[in-house]
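Here's the structure, in structure tokens; my notes come after.
Of the protein chains in this complex, all but one are displayed in their positions.
As written, the chains take the letters A and B, and residue 1 is the first residue of each chain.
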Amino acid sequence: MNLTPEQQAIGRRNFLKAVAGVPALAGLGAAAAISGPVRGGPMRIGFIGVGGEGRVLLAQVDPAYATVLAMADINPSQLAKADDVLQKQGRRAATHYADWQDMIAHEDIEGVVVAVPLWAHADIVCECLDAGKHVLCEKMMAWDVAGCERMRQTALKNRKVLEIGYQRNYNPMYQAAHDGIIKTGLLGDVYLSRILWHRNGNWRRQGEPPSKDYNPSKWGYPTFEHLWNWRLYKRYSRGLIAELASHEMNIVNWFFGAEQTSVMGTGGIYRFKDGREVPDHVYATWEYDGGRTAVFSSIESNAFDHYYEAFFGTKATLILQGEAEAYLFDEATGRPATGLEVTPKGSGPALEASESRVADAAGRGAGASTTPGDRLLAYKNEISAFCAAVRTGAPLLCGPDRAMGSARACIMAVEAIEKKTRLEIPPPVAART
Amino acid sequence: MSTRFADSRLPVPTAGLTRRDLLSIPWGNDGDPRVGHWIRVHRRAMACRFEITLSGERAAEIPAAREALEEAERLEALLSVFRETSEISRLNQQAGVGAITASDDVVALLSRCQDLSESTGGAFDITSTPLSRCWGFLRREGRVPADSEIDRALGLVGMDALSCDEETNRVSLSKRGAAVNLGAVGKGFAVQAIGAALWRRGVREALVSAGSSSILALGGVNDGWTIDVTAAGPARRVLARLRLRNAALGTSGAAEQFVEVNGHRYGHILDPRTGRPASGIINATVISADAATADALATAFFVGGIELARTYCDTHPGTLALITPDDQSWRPRIVGRYRGATVEEM
Partner (left out) sequence: MPTLSRAQGTALVLLRTLIGWHFLYEGYYKLVLPAWARGGTPMAKWSAAGYLAGATGPLAAPFHALGAVAGSWIDLAVPIGLVLVGLSLMLGLFTRAGCWGAMLMLALFYLSAIPLTGTPVPGQEGEYLLVSKNLIEFVAVAVILVSRTERIAGLDLLLPSTRTPAATATTA
């Protein structure tokens, strides 16, 4: 059809006017893709291992962030206790599995929480990552350095989220102490950190097998006793260092901003000579660059000191006690300690105003904080951050790189304690990615 | 659900389900544990817990908070009657004898107390120590002092005995046996000083509190800091919820501290005008621009009641008072207004 130039011009102009709204629509689409919400409901997860620690994590799963579809544990009585946990919170029941491989194969889950004895971490985590699941694995990462490295590589290769359960990174009190006291240089120069975890009691736990003929040997535990008290056997556990020092070393590395360069150790089975293989008293000293040192002790014969991390600086001392409270002591004067407390905001008031109370003068309570620092909140934050990382790529605070520092420190320490000697700790092999 | 007007000309929102109530499902924080928490830096002084509250993301202000708290100790050394070397103790020791030279802070505070005493008709009086001593028998021996004992004590009470020269910083008490006690205003003054110290260090959003009876709200995001005024005692009731922006709060009450003798309840706050324990009010809370004033007025209105509060607030704009009468209703009457304060529905 032949159009005159004027008709063509009018046609083109009209066409442009007609599609005037399309670029705006494209703009909206692009903006929504970049900044808008990411579609997806709560993450679907399964638990591998619901023993003591597993159940703590189970109880702290925020239903807005994740739904627990299934749980796998080789001990059926643990599964029953886990059911109670879910029921008490009014959450949906999770399907039981004895073998975690079954769970991975049959359940439509996106990720797993692994809370099994230490020796099994590396294998289970790597297989789950290869199966396409994101993993949150309990500390201390793996039984040996090779296992830790394997986990890290497998996560990278599969491009899945791997987080290690050092929940203190998510404890707001530690965050506040780091940002407000360490980073601001309030302590001056710190040469010494003392970390300890003292208890008065037998680490061996009593327990009943789920049934008379219960036999866990096919999973690597010759008897029920080996499974129930796995922490006391060298094959499965790295002892007090791995279970307790690892948390505190994670904090020291974080606050020192460095990784340890050597470790000295001693210890042994001094009080509970009941056939266990791991020491009940351990002492370790780690050295860092810049003349800094961290000393650690964990004993099973006295609980006076409970547990704390202390940083002794030229200007002040910081003590973080029981994961709940922090105190700052001035070096210069005899001033009373300054306390630091971090409490969740909640929906209530920032403070309550009321007449001065007798309790105030006596030194009890008062002030307005009614809830003490809640260490369980750190677990909740940790799991929530894991889910957020999977859904939106939000950054993690304790990925494999961060965890490896503490893991290597502890694994080398166990060796040093065994040999009662000093060992150099070589710097990490692979560069951080 | 109704609109509360009471005596207030404040914007009191209509009640009813607000959208925020229905949609206030705690989704959890943004994954960052620093948001969604209060950081409380605290230290003991003046026999109570001084505390600075910062929002979680302001951890970098912890050093400033720690330094600011030193004001509490500095002022305690100047003001405390429990320390022989404090300026107030020296002033009392020299009562009827001579004058002492005091520091700027103390002179300013004493001078302010004189003004407050005048404007509250004597309901606030820092020279009432002799009265307290007289009624001390009540607590120790369980007997009410005789009228003659009260009259004798009243003779030693009175702000006219205190003279304060702001030029030379010389202060003195003219009567032997007279004594000054800053218990009713000292904490507020310290809270104000801490707030000023924070401000000088660049902190703009914080809560300062001493015990829980004197509070300073610096800044206040959204509608302001949320503070619940509660009556202590066996039934911990919330009397009102406040939103404060750049405001100071003082509260005085007698729900907890009282002595019962022969079936009669005697509060621990005395009326310096009559010499007898104040009654009729269960809680007096005052919001004003200055924490020392708020602290002092809370005591004054506790003693003087709603009438005194009305008189004062009418003549001193920028003062808000919540006076809860002792009539089992637990409903505070709202008097006056303060621009940075909102009273919310319970």
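By our rule, a contact is a pair of C-beta atoms (placed from the backbone, for glycine too) under 8 Å apart; a residue touches a chain by one contact, two chains touch by 3 or more.
Computed from a predicted structure; not experimentally measured.
Residue A:24 is the one among A:1, A:24 or A:332 that touches the chain missing from this view. Note on the undisplayed chain: of the listed residues A:5, A:37 or A:427, the one touching it is A:37. The chain omitted from view is touched by exactly one of A:200, A:217, A:301 or A:392, namely A:392. Contacts to the hidden chain, counted on chain A, fall at residues 10, 14-15, 17-22, 24-25, 28, 32, 35-42, 64-65, 384-385, 387-389, 391-392, 394.
The definition used in the following text is that only the chains that are shown with their structure count from here on.
Mean C-alpha position of chain A lies 44 Å from that of chain B. For chain B in complex with chain A, the residues that touch the partner chain are 24, 26-29, 31, 33-34, 36-45, 47-49, 51, 53, 56, 59-63, 66, 69-70, 73, 187, 207, 209, 211-213, 215, 225-232, 238, 241-242, 249, 251-257, 283, 285. Those residues of chain A that touch chain B in the complex are listed here as 62, 64-65, 170-172, 175-181, 183-184, 186, 328, 335-358, 360-361, 363, 366-369, 377-378, 380-381, 384-385, 388, 394.
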